[in-house]
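A single protein chain has been omitted; all remaining protein chains appear in their positions.
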Amino acid sequence: MTDEPLSVGMLGYGFMGDAHANALRSLPQFFPDAPAVSLDVLVGRDETAAREAADRLGFDRVATDWRDAIDDVDVFYNLGPNDVHVEPSIAALEEDVHVLCEKPLAPTVEAAERMADAAAASDAVAATGFNYRFVPAVQYAKQLIEDGALGEIRHARFRYLQDWLVDADAPWTWRMDAESAGSGALGDLGAHSFDLARFLVGDVDAVSGHRETFVEERVPEGESEPRSVTVDDAFAAHAEFANGAMGTFEATRYATGRKNGHTFEIDGSEGALRFDLERLNELEVRRGDGRGFETVLVTDDDDPYGEHWWPAGHVLGWEHTFVHENSEFLGAAAGGGEYAPDFADGLAVQRLLDAVERSDDRREWVTV
Amino acid sequence: MTDEPLSVGMLGYGFMGDAHANALRSLPQFFPDAPAVSLDVLVGRDETAAREAADRLGFDRVATDWRDAIDDVDVFYNLGPNDVHVEPSIAALEEDVHVLCEKPLAPTVEAAERMADAAAASDAVAATGFNYRFVPAVQYAKQLIEDGALGEIRHARFRYLQDWLVDADAPWTWRMDAESAGSGALGDLGAHSFDLARFLVGDVDAVSGHRETFVEERVPEGESEPRSVTVDDAFAAHAEFANGAMGTFEATRYATGRKNGHTFEIDGSEGALRFDLERLNELEVRRGDGRGFETVLVTDDDDPYGEHWWPAGHVLGWEHTFVHENSEFLGAAAGGGEYAPDFADGLAVQRLLDAVERSDDRREWVTV
Amino acid sequence: MTDEPLSVGMLGYGFMGDAHANALRSLPQFFPDAPAVSLDVLVGRDETAAREAADRLGFDRVATDWRDAIDDVDVFYNLGPNDVHVEPSIAALEEDVHVLCEKPLAPTVEAAERMADAAAASDAVAATGFNYRFVPAVQYAKQLIEDGALGEIRHARFRYLQDWLVDADAPWTWRMDAESAGSGALGDLGAHSFDLARFLVGDVDAVSGHRETFVEERVPEGESEPRSVTVDDAFAAHAEFANGAMGTFEATRYATGRKNGHTFEIDGSEGALRFDLERLNELEVRRGDGRGFETVLVTDDDDPYGEHWWPAGHVLGWEHTFVHENSEFLGAAAGGGEYAPDFADGLAVQRLLDAVERSDDRREWVTV
Partner (left out) sequence: MTDEPLSVGMLGYGFMGDAHANALRSLPQFFPDAPAVSLDVLVGRDETAAREAADRLGFDRVATDWRDAIDDVDVFYNLGPNDVHVEPSIAALEEDVHVLCEKPLAPTVEAAERMADAAAASDAVAATGFNYRFVPAVQYAKQLIEDGALGEIRHARFRYLQDWLVDADAPWTWRMDAESAGSGALGDLGAHSFDLARFLVGDVDAVSGHRETFVEERVPEGESEPRSVTVDDAFAAHAEFANGAMGTFEATRYATGRKNGHTFEIDGSEGALRFDLERLNELEVRRGDGRGFETVLVTDDDDPYGEHWWPAGHVLGWEHTFVHENSEFLGAAAGGGEYAPDFADGLAVQRLLDAVERSDDRREWVTV
């Protein structure tokens, strides 16, 4: 541990900025062993807006060019849109500044490879923001799997179901534009599923994927001319894991009635698991000596991160995944330890996203 | 309606024989308008065993050759294994004997085509035994969809999860042999899913399928030498419906903790549905003006088949699907009406099963 | 076992007549070891209606006076309204005719005592129709408790929630009249709860009860003058079990959204159970070495009555409780064995219903 607080620079102050700033502020009370940080500089193109956000989130100063931030900080949070992930992250790593970059890591496999190379060459920690690994119930699932409670894994089913585009008259936004957003449900939601699949089940060898765009054009807010939707509204895939398990994946923005339905089911020869992010404190476990699924509330003191929080049964929320993630990330940054998911994990997911697209283009299986 | 009872011949007295005999015996009390039947002849190769079953199920006599049965009966139930479906069904139809044949209809598409041709040429009713159409909650789902409660359908997910082969030491049986059984989870379970998909969502245009056999050989009960498992243990597929919806399918005998987990989820632009055969009295409905899924107990008097049974909330079981199916089938047989699912439906499902196999062989999408 | 079929007389052919006739007809196929029966005589005051029912249910003849039936039969089903339970049942028992009488046993404790005395003095079996003991999941619960899986029982919560009187404009019927019906939700629904409580937890020593009538008068169908509702719409009670456990009870006809919500929760020092009649194939079990409740589908071959029915996961319905009940009852009748719940059990429940009423009248605890 360093004695000085780690100085933090953060690019972006939207949804992810809120989540990470809240996490950083929560650490001293709940994770007193986590390294101290000082919120040094917030980066944003619009200086006025950035200054307002900096006041709200507690940053000392703002910068409009990320280059001005990187030199002065120990830790850099790259929370900008996908197409701003590459250069600032590589630049920071070249200065041995620790980086946490949001997902998906990059717009292309090639860019993600450059980022992973920069991470490999750097002494700094390079984290990809797959925060759902840090749900206590997901960590508990990981422990069960590593302890052999599932035996040989046969099936893994991942779904990420949202419904915010169900209305065909909802306005066009940049998220429906391939240039800005890279992909749609695939990169936004599927990236999380693929990361959890790799974390819990293992590497994927081959994939058959399928994308769909249900509403081909939409009208931007306040405009009258429609614009094309150039990303996928939904995707589905089946996959072969290296360990022989069958995988199925699906994500959509058209699942009426589901707000954040990130679910998985993992079936093994000795047991099985089920999870739903909308009930993130729970893991359903079919144990080897059991008969059905047991609903476990993963909030006990000896559950993952349990001792840091409230008594058993006093449930956590979505934002707590970021507290855990930042505790691990900053611990690794300050202490020189290992951290996962790193940029190599981010790259591996990028290759899976790319494989789904290639498979869909060719209408056949592709190896990853 | 005829005045004379319809005389019934039945080939097979295993699981399906029990289910249909129970249904026929229940009709007079609960469906008094259904045609009367007399249980004339039970067909089985082993005369002693057949006679014992005939006594238990209430048949007048037995025959060891199905040809002896067909001539004398008005209605023929073909409940034998897959490879006995073809000739007796065609022979019966040629005599204008009504036929209810269990699913999947035939071992091959070609055989199913011959059966469908025979049905088309006959004045008799030819029914395929897709009994799950007759779950009241499934009928209620159908009504909601036809009434437009779901709007445009975007997604359909079908799963059929069982766990009776999870144990790698479970013995080899004829169900694991391609010659006798045709296919494994695909034909046994997936056939039901594909039929419900066609019933509720519509025709499937193209499919990408994947089969897996997890345990390559097993030892038959009482033997010491292993035999090969030549059918699939599980399959997964994604599909394009003619109406533009995306479909995903999966069935397995390795889903630890699931006994009869036949589930579907259908998401539309206005609403959504969820169903699980293990809770077959319930349908989860996301209505257009609702916010989440509503758990509807489909047992009211004005629900499908509701007035025939107990007061609301007094739930039905799996076997009741056969009572409903037989009520409809015999009504059509006696009254000359239409019946679905017929042999054309059975053929359509056969083509889907075949498409999954072809797709898996070629590792690419195929049109159906 | 007798060689001759047991001849059956049945008084009443409404809801309960349907349930028992269906059960008797199902026994030969599914419980081949159960004694054979012949449906001899159906008793009803209205000869035409009785004859129609006899045809539908399969009875040989009808009688308009129960005295004419009792002499000729081996087994007598008393399925009439509450106030017809006493004399025919006692008369039958005096002739050593086996009796199954529906619940609650009698209109008063004094009448129930006379019935229990007659049963004690008779060589015949005297059964009270508490069919919910014969739900497989309830039998499984009983086994778990007897095997000590719950340890010392601390809490038992019984609810029976229906909603068919929620509408204040629903018409007046005889079920709302104290003279005809005895009591309301208390006797109709609470009687089942108290029987299950005695079966699973043990005797109740003392009770504090409370009744409520929400809608004081209603208009009979087709009339214009309202009549008074003289029974309870709902009741609640807390209780002390002899073994030290705390009990709470509640039943109502005003629980909007619940059709047949007969539920219990039993908490012990080592484990806990939860059950809901609307999902009667399931028992939720918190095991000693578990963390949460496990949803067990009680349909395996080695589950109670499991081997008589379909493969695991092919669920049963409400009516199957009557098949099990009749199998046990007729087995005891033919074989001279013990049977529970008998008239002593019916009397014990009657005393509990009476205790709730006395407690409510006095606004204080009463001993049972």
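Per-chain residue numbering starts at 1, and chain names A, B and C are given in the order in which the chains are listed.
Keep this in mind: a residue touches a chain if its C-beta (ideal position, glycine included) is under 8 Å from a C-beta of that chain, and two chains touch if they have at least 3 such contacts.
Computed from a prediction, not measured in an experiment: that's the story for all the values here.
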| item | value |
| --- | --- |
| Contact residue for the chain not shown (choose from A:222, A:313 or A:336) | A:313 |
| Options C:129, C:268 or C:331, residue touching the unrepresented chain | C:268 |
| From A:68, A:113, A:167 or A:278, residue that would touch the chain that is not displayed | A:278 |
| Contacting the left-out chain in the complete assembly, out of B:293, B:339 or B:365 | B:293 |
| Residues in subunit A touching the chain absent from view | 15, 18-19, 21-22, 25-26, 28-30, 32, 56-58, 162, 164, 258-261, 277-281, 297, 299, 310-320 |
| Subunit C, residues in touch with the chain not shown (by the definition above) | 154-155, 157, 159, 161, 166-168, 208, 210, 212, 214, 234, 236-238, 240, 244, 246, 248, 250, 252, 254-257, 267-272, 286, 290-293, 362-365 |
| For subunit B, residues in touch with the removed chain | 282, 285, 287, 290-297, 300 |
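Everything that follows uses one rule, which is that only the chains that are shown with their structure count from here on.
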| item | value |
| --- | --- |
| Identity of the most central chain, Cα criterion | B |
| Centroid-based (C-alpha) most distant chain relative to subunit B | A |
| Inter-centroid spacing, subunit C versus subunit A (mean Cα positions, whole Å) | 55 |
| Approximate Å spacing (C-alpha centroids) for the pair subunit A, subunit B | 42 |
| Inter-chain centre distance, subunit B versus subunit C - centres from mean C-alpha coordinates, in Å | 36 |
| Multi-partner residues of subunit A (each touching 2 or more other chains) | 290-293 |
